[in-house]
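With one protein chain held back, the other chains of the complex are shown just where they sit.
Showing chain A:
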Amino acid sequence: MRLLEVDGVSVTFDGFRAINNLSLSMGEPELRAVIGPNGAGKTTFMDIVTGKTRPDSGRVIWGEENRNLIGLSESSIARAGIGRKFQKPTVFEDQTVRENLAMALKARRDPFAVLFRRSDMPARLAELAEEIALTEHLTRKAGELSHGQKQWLEIGMLLAQEPRLLLVDEPAAGMTPAERTHTADLLKRLAQTRAVIVVEHDMEFVRRLECKVTVLHEGRVLAEGSLDHVTKNQDVIDVYLGR
């Protein structure tokens, strides 16, 4: 079933065409890796889908109701079910692990609902904390956690949001080989029940994901298919692998 359809999207920054008539379709569930050299438009693509950047033309169609996401605020897109994992772990350091998770839990997000709802769903929280192995650290400030624990906390926050589509930016950056294996397994497991797009330029990591690959170059889709298929493509070899 089709969940997300990016259709003919273009965006220009000060004359520089960052995304040029880009089209891409995602099913649910599906795992997809988006690769490409620096400046291929990977981050801009994520910015467009999450509402941070508004494209000059094109459509981003979402869900069963074929809703156009262009023009919606970041927060409405997040509420519609698109979660984003940044490269750096971004958690709220001054707040406890528990507060971080509670904030991310799927619930009504308007100020008055937040003000009057005092319970933070302890059962769901316990389950999440168990999953990310932070049960012992619930009352600690997120700022006191180690780098790896912060990564896990952020993943926990994403899970708490219960997104239908997960955008993950360079998950393998700065990780040890063991952590990479672990992360690849986690992403594959998550993709069994939802759509996951992994933006990555580490080929070796992409190979482990064993999924369909989209190669971006100069803001366009250069090739799409299995990793073996795209690595045999002459265009891909010229612009990316050939270097």
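Following the convention adopted for this analysis, contacts are C-beta pairs under 8 Å (C-beta built on N, C-alpha and C of every residue); 3 or more make two chains touch, one makes a residue touch a chain; residues count from 1.
Definition applied: contacts and distances are computed from a predicted model.
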{"item": "\"Sarcosine oxidase subunit delta\", \"Dihydroorotate dehydrogenase B (NAD(+)), electron transfer subunit\", \"Acetyl-CoA carboxylase biotin carboxyl carrier protein subunit\" or \"Leucine/isoleucine/valine transporter permease subunit\" - which is the UniProt name of the missing chain", "value": "\"Leucine/isoleucine/valine transporter permease subunit\""}
{"item": "Identified contact with the non-displayed chain, of A:Val91, A:Leu165 or A:Val215", "value": "A:Val91"}
{"item": "Residue among A:Ile61, A:Ala78 or A:Met203 touching the omitted chain", "value": "A:Ala78"}
{"item": "Chain A residues that touch the omitted chain in the full complex", "value": "50, 52, 73-76, 78-79, 83-84, 86, 88-95, 98-99, 102-104, 109-111, 114-115, 117-120, 122, 125-126, 135-136, 138-139, 141, 143-147, 150, 157, 161, 174"}
